[in-house]
Structures are given as structure tokens and as C-alpha cells.
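The structure's right below; bear with me while I get my questions together.
Removed: one protein chain of the complex. Kept in place: all other protein chains.
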Amino acid sequence: MTYDVVVDGKTHQVELARGDKTWLCKIDGQEMEVDAVLTARDVLSVLVEGKAYEIKRERSLQGELHMVIGSARYAVEVQDPRSLRTRRAVAGSEAGPQKVKAPMPGKIVRILVNEQDEVKAGQSLIVMEAMKMQNEMKSPKDGRVQKILTAEGSTVNAGDTLAIVE
Amino acid sequence: MTYDVVVDGKTHQVELARGDKTWLCKIDGQEMEVDAVLTARDVLSVLVEGKAYEIKRERSLQGELHMVIGSARYAVEVQDPRSLRTRRAVAGSEAGPQKVKAPMPGKIVRILVNEQDEVKAGQSLIVMEAMKMQNEMKSPKDGRVQKILTAEGSTVNAGDTLAIVE
Amino acid sequence: MFKRVLVANRGEIAVRIIRACREMGIESVAVFSDVDRKALHVRKADYAYHIGPATASESYLNVDKILDVARRSQAEAIHPGYGFLSENARFARACADAGVKFIGPSPESMEMMGSKTRARQNMKRAGVPFVPGSEHGLDIDAAERLAEQIGYPVMLKAAAGGGGKGMRMVASPADLHSAYENARSEAQRSFGDNEVYLEKFIVNPRHVEMQIFGDQHGNVVYLGERECSVQRRHQKVMEESPSPIVDEDMRRRMGEIAVRVAKAANYYNAGTIEFLVDEQRNFYFLEMNTRLQVEHPVTEFVTGLDLVHLQMHVASGEKLPFKQEDIKLRGHAIECRIYAEDPDNNYFPSPGQITRLISPSGPGIRRDSGMYEGWTVPIEYDPLLAKLVGYGEDREQAINRLLRALYEYFVGGIKTNTSLFRRILKDPDFRAGNLDTGFLDRLLAKPSNETDVRRPIMAAVGAAIFATMEAKATLPGVTGALPMNGNSASPPPISNWRRTARAEALRQR
Partner (left out) sequence: MFKRVLVANRGEIAVRIIRACREMGIESVAVFSDVDRKALHVRKADYAYHIGPATASESYLNVDKILDVARRSQAEAIHPGYGFLSENARFARACADAGVKFIGPSPESMEMMGSKTRARQNMKRAGVPFVPGSEHGLDIDAAERLAEQIGYPVMLKAAAGGGGKGMRMVASPADLHSAYENARSEAQRSFGDNEVYLEKFIVNPRHVEMQIFGDQHGNVVYLGERECSVQRRHQKVMEESPSPIVDEDMRRRMGEIAVRVAKAANYYNAGTIEFLVDEQRNFYFLEMNTRLQVEHPVTEFVTGLDLVHLQMHVASGEKLPFKQEDIKLRGHAIECRIYAEDPDNNYFPSPGQITRLISPSGPGIRRDSGMYEGWTVPIEYDPLLAKLVGYGEDREQAINRLLRALYEYFVGGIKTNTSLFRRILKDPDFRAGNLDTGFLDRLLAKPSNETDVRRPIMAAVGAAIFATMEAKATLPGVTGALPMNGNSASPPPISNWRRTARAEALRQR
């Protein structure tokens, strides 16, 4: 099996083949023998030439994947060859309309702009409250507020699109 | 739904009906309103008239069921009306041939009797070792060793029948 | 001693108090709002009562509902924890009227300390040192005159304030007018009281507080200080005891003044006197917190005492079981406040379901937690999930034990600020004890430069292996594929939609 694995933005090619009791692994061309066992749910114990790693998997409800090794935490995306094209397509685009998404579930306290308003990158658009904290959602770019998709007082989930800036 | 629940040998009849947000429960004829939610796996939070109980379920690999409330632990058997007959049949019988079962996984160290030997209740039949401890399996009754189903040096699982005394 | 105590709080502090009750043979009564039915404090209590919707004003802050539960459950006393009703004198009085003991100081002491200007006047009479400034609210003219007299920079503060609201630093006379107006209107909005006072602004101050404890027989002792200078947006993030800059002499002087403050207010039960410490180690009275503090565990570690047990004893009328000279501090303790917030995304709150929880233990580690695996952190309350406290023979060992424990700590499904503590604990200034209230903001402004070439590669390998296992789990009928020794502890979880799909497949056959 071959995977492209993006770790904190950097893509690694990982080839895995089953050995006798271990995995034969080739990462970015470098070969290693990996002894990996699942100990508890989402917790892998990995040995490579005596070096031990406990690798914990975390999947958030929004679908983000992280690998945690000790105190270090890595944002990870796994692309197997088949789905590669689609995933990439979603990831790219910096230009064009950009969505302002709720980073957490919460309540919309105030909307500071109107549709069609011109805004600057970093300008506050919407104030959200969660866990007794108010947080400002800011414009990702210079542009115009194309659409506001929420209302003051409404409750939103993490990942909901609140506004679109074009 | 109606269940016969045996707790530490005593049978209680439990009727459960769904109320608005709680269960309506009748146990041994006594009615109570039970607010029960599953908090984590196998952990029930139960409120009855303000009194709070955390009830943990434990099922051993041998199929025994226990309920744990605080530090108290109760052996429990749940019989729903359909399977009642069969379960009872298995449980009863004190007379006749009795099985000597391994109470834990381990190794058979020594067999102290031969088939057909006469034995007394409490007489040691077999010595097992597990976790660096040797333990003697004793005869459940006065009788005769009908069969020995294991051999010195062999490894057994919990619940395996080691011998039958008739 | 009480037979039954109502705990009018939620989260880790409710759990901590319920544990103390169980240890003392006291039955505990929990209260919970709609979204807290499954909260840990409900699981751990002997009794639990529903008190209304999530909104605090209709549940945890609702005096009538709390007192109604006290009556129904026949609780003899109420422990308010911190926050919510803990510093509400009206509530303390209502408890007394209802014949229920409030576990804390008298309403009179709370009222006296509740207004900063009143507290200040009383404390001045008791000879307590203050930052030079006004003793009461000022109009703009008086503010101008006083600022000239004590010298800029100065600080404007709301008399009814707290938590950094209604505060304005003024660097020069030109800025005074607008700052004054802003502070007034913020104070009005936040506290319904626009009284503003003014004092000298201390450069690079430390925030050091002294724990005191009094009984109802006039005895008051101090239990050592806590250094609370590590703050983000004026909120404490980490606390320790002892403070790296307080020596025995300074502790004695600060402690004696703290006792004087408490005695001037006829104070009993647990209380904390906050001081500002300047670069010359002069200290100035800031305010008194008339309740148990979030950070009380560091004091428990270094004194060996249990402050919640002590609160129960004192509230039931007992005398303090020790004198000042019996208090012996030993070792060093540091607390990390584990918040549900995302350090990689501007510390946004991060409520949601905790899908995986691996908690540290072992020598010198104490964990006071309100969370458990499978629990959903609600959006309605403050983001404190747990407190991780490390103790050591000395400060260095405490730091290193915390780093070890943080290495083991894993909260999956939501974001927490655990990585922040790792950064702080490894920072050379922190390790040298060079702290002031601006320390953390300065640290966070610097780029984090932890790099490791090996671990990102292992993260990629791990992700690929997990993906392979997953691929297998989705293919029914594939057998014996994983090169794993023995049986897998728990098979990879099957997602909900997949389970549903299977169920439907079964149904349609």
C-alpha cells in the first residue's frame, strides 16, 4: 500500500508492506522496519531499530486528523492514491471567494458588517461567544462581504460557514 | 419489559416502562421513577428521588455479569422471560456429577489423584500455577473422580473443565 | 460535623468538594443544569438535583433554586466552590435566613471586601501597604491632580471591578481624559457602577497572593504565598507555591499583613489576599478573594493540608487545629489550568466531545478533573477542564515532573492548551523564575521553534499504519491481516454511519 501523508503541510510518500512480524516501510525513499502494534484504541506502539514511539491518533468531529507523539501534535492528512485528486482540489484555492467558518460551536453575539460591505484582511466581521469567551471572526482577505449566512443570537456548530468574502 | 434479575442469589422482578424523560420501574412490586443515562461505556448514572447512583457494568470473558456501585460489587444474572427456563436449568443441580473448573488461566503443575479414586469434599485434586502462585483445585463433594480432562504441564483457560467428580 | 452538604457548583471544583465530603463521611448533594446531566460531579455525588436550563442565571446562579434543593435534600450546609455564588453576600445571607450554613466567610466580611474602595479604606486603617493612589472614586479633575502628584504612568480602575474589566493604563497627561471616559463606561456596562479610581502604575509587576485561614473564634493564620504572574489576558494560567522571589522574611511580613487584613474584616474560613509586587520586591495590597481559589492545590501540596476539609471544620464551628508556628512549608508545587481552547488558533474555545482521554499519574502528580472520556464539554460554561499539579523537592523537580505528566496527557476530540504549558515550562526565563504579569504575552509573541526531524516522519508512518488498519476494518471478511502480536486490544472504532449502513443491510436481507 502506498499513501501520500501530509504532515504539517509537508507531503511524505509512505509505502507499507507486510513483513514477517513487522512492517517494511519506505518513507520518502528511506527504508525502515517498523514493529507496530495497537495497544489501546487509537494508541499505536511503534518500534524502529530499538527506538520506541507511542503514536496516538485523534480525529476531531470536524474530521481533522492529528497524530500525537509525546507532547508533539501533528496535523495529518492521509491520501491514498485513488482519492488523491479530489482531496487536493479541495485544499488548494487561495484566490476567489473565501468562507469564514465557525472555529467552534457557539452563539453569534454580534454581526459587525453588512452584505456588500468592503472589508480589509483582518477586519472583524462577526463576534461569537462560547464558554464565556467572546471571539472575533476576521476577514481572511481584502474584499467584499458577498453573503452573511447567520444571524445574531443563533447557535452554530464548528465548521459552519458564517459569511463569504469575495 | 419485565426481567427477573438475580442479585447475589436473590431474585428480583423488575418491570421497566418508558416515561417522559425517565423510566417507570416496578421492582418486587415497589414503584419508582428512575432517571438513568449512559455516561461512558458501561457506566450508568441513575437518579431516584434525588439519590444518585453510579452503576458500572462488568462482564468477564467467562460471561459473568457484575454490577458495581461504589465499592460494592454484585454478581447479577438477568433473565428475560423467554430464556428463563434454559438459564435456570443450567444454574440449579447440586447433586450428580460436578465439574472442577479452572478459575483462571494458567498451567497445570500437578495432578494429585487418578481417575476412579475416591475423594472427600475439599480434598485437593489438581495444582495449578498462574502469576507465580500455586493454587489447589479441590473436590466440590465426596465422591469418585469420574474423569480427568487435563494433563500435567498443559495450559488451560479460565472455565475449562479439569476433572469431573461424581 | 455536617451530615449532608450541597455543592452549588459544577466541573472540577464540584468534584473536588464532593471528594472531600466522601473523605469526611459527609453526604454530598450535587445540582445540575440541563446540559450537565452527564457531568462528572453528578456521577460522583450521593444526591443530585436538576435545577434548570443551561443559562447560569437560571440554574447555578439562581439563589432560590439552590436553596430549594437545600431544603428538599435536607442539606445542612452549602459549599459554593469558586465563581458562581461564591462571593455573593446576598446568597450567603439568604443561606443564613434559610437556616443553612454557608461554607465561607460572613456576608458582612464579603460585603466589606466586595467594594474595592471600601476594602481599601478599611485596610488603610489596618496599616496595609497600598499602591499610591486614590482611596475612592474620583471625578476627572481630582484624577488629573492626583496623577500629577504621584507621577505617570497611572492606572484607572473600576471600583466594583475585577478580571481586568474597566482598567486603563495612562502613560501621559494627554491620554487621561479619553481613558477616564472609557474606563467609566466599561465599568458601567460590566458592573452597573461607573465609579473609577486611580493609582500608580507598577512596571513589570508580579502578582503574588497569600492564603489565609480563619476560624469563628478569632484565630487567623497564613499558609504561604502563591505566585500567579503567568497570565494571559489578565487570566491566571499557571500558579505556584512558593513564589520564586519570596524568601522567609518577605513571607512572614506579607503573611502578617494578610492576617491583619483578615482580622480587620472579622474574616473566617478560606481567603486570599492578592498583592502586587514591584521590581524592588515591595508589595502592595490589591484585593481580597473571599472564597477558595482555583489554585488552592499548590498550597495543599506545600503545606500538606487539605483546605476543603479545613473549610468544613471551620464552618461547623471548630477551632483551627494548628497555630501559625505549626505550619511548615516543604517542596514546591505548580499548577497548570487545562482549558478547552486551541493554542494553534488564537486560543479559541474548543467545546465538544472528548473521544479519548489518557491521564497522567505517578509520583508528585495530582489531577483534579471534571472531564471523562466520552463526555461532551458544553459551550455554556468556562473552559477549565482540569488542573494538573506537580510537586517536587524543589522548583526544578516540580517543573520536570509536570513536563513528564504533560508528555503522558492526551485529550482527544477537542483542543486543549497542554502545549502551552510545555512551552512555558521549557522557557529559560520561566525556569529562572523571572516572571511578571507580562511574561506570557511576551512568550507568546515569540515564534515557537520546537523542531524535531524524526517525529514528523513517524507521524506520517503512524498515520499510514492507522489507515491500513482502517482499510481492513472497512472490508468485511478480510482476516488475519495485521502483523500484531496477540489479539488487538480494541478493534478500530467503526463510525456511526458505517454501523447504520450495516444495520440497514441486515434489515433488508
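Labels for the chains are A, B and C, by order of writing; each one numbers its residues from 1.
The rule is short, and it goes like this: contacts are C-beta pairs under 8 Å (C-beta built on N, C-alpha and C of every residue); 3 or more make two chains touch, one makes a residue touch a chain.
Fair warning: this is a prediction, and the values are worked out from it, not measured in the lab.
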Contact partners of the omitted chain among those displayed are A, B, C
Which residue, A:V6, A:V37, A:M67 or A:A102, contacts the hidden chain when the whole complex is considered? A:V37
Full-complex contact with the absent chain, from B:L65, B:V109, B:V127 or B:I164: B:L65
Can you work out which residue in B:I27, B:V109, B:V127 or B:I164 touches the chain that's missing from view? B:I27
One chain isn't shown here. Among C:S316, C:N400 or C:N434, which residue touches it? C:N400
For chain A, residues touching the missing partner are 37, 39-41, 43, 45, 47, 50-52, 54
Determine and list the chain C residues touching the chain excluded from the picture. 15-16, 19-20, 22-25, 34-35, 37-38, 44, 297, 300, 304-306, 308-309, 328, 330-331, 353, 359, 361-369, 374-376, 391-393, 397, 400-401, 403-404, 407-408, 476-477, 485-487, 489-491, 494, 499, 502-509
Residues on chain B facing the left-out chain by the touch rule are 1, 3, 5, 7-8, 10, 12, 14, 16, 18-23, 25, 27-28, 32, 34, 36-44, 46, 48, 53, 55-61, 65, 67-74, 76, 78, 80, 103-107, 130-133, 135, 158
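Note that in this section only the chains that are shown with their structure count from here on.
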Just give me the whole-number Å value for how far the CA centre of chain B lies from that of chain C. 46
Distance-wise, how many Å sit between the C-alpha centres of chain A and chain C, to the nearest whole number? 30
For chain C, write out the residues touching at least two other chains, lowest number first. none
Multi-partner residues in chain B (2 or more other chains touched) are none
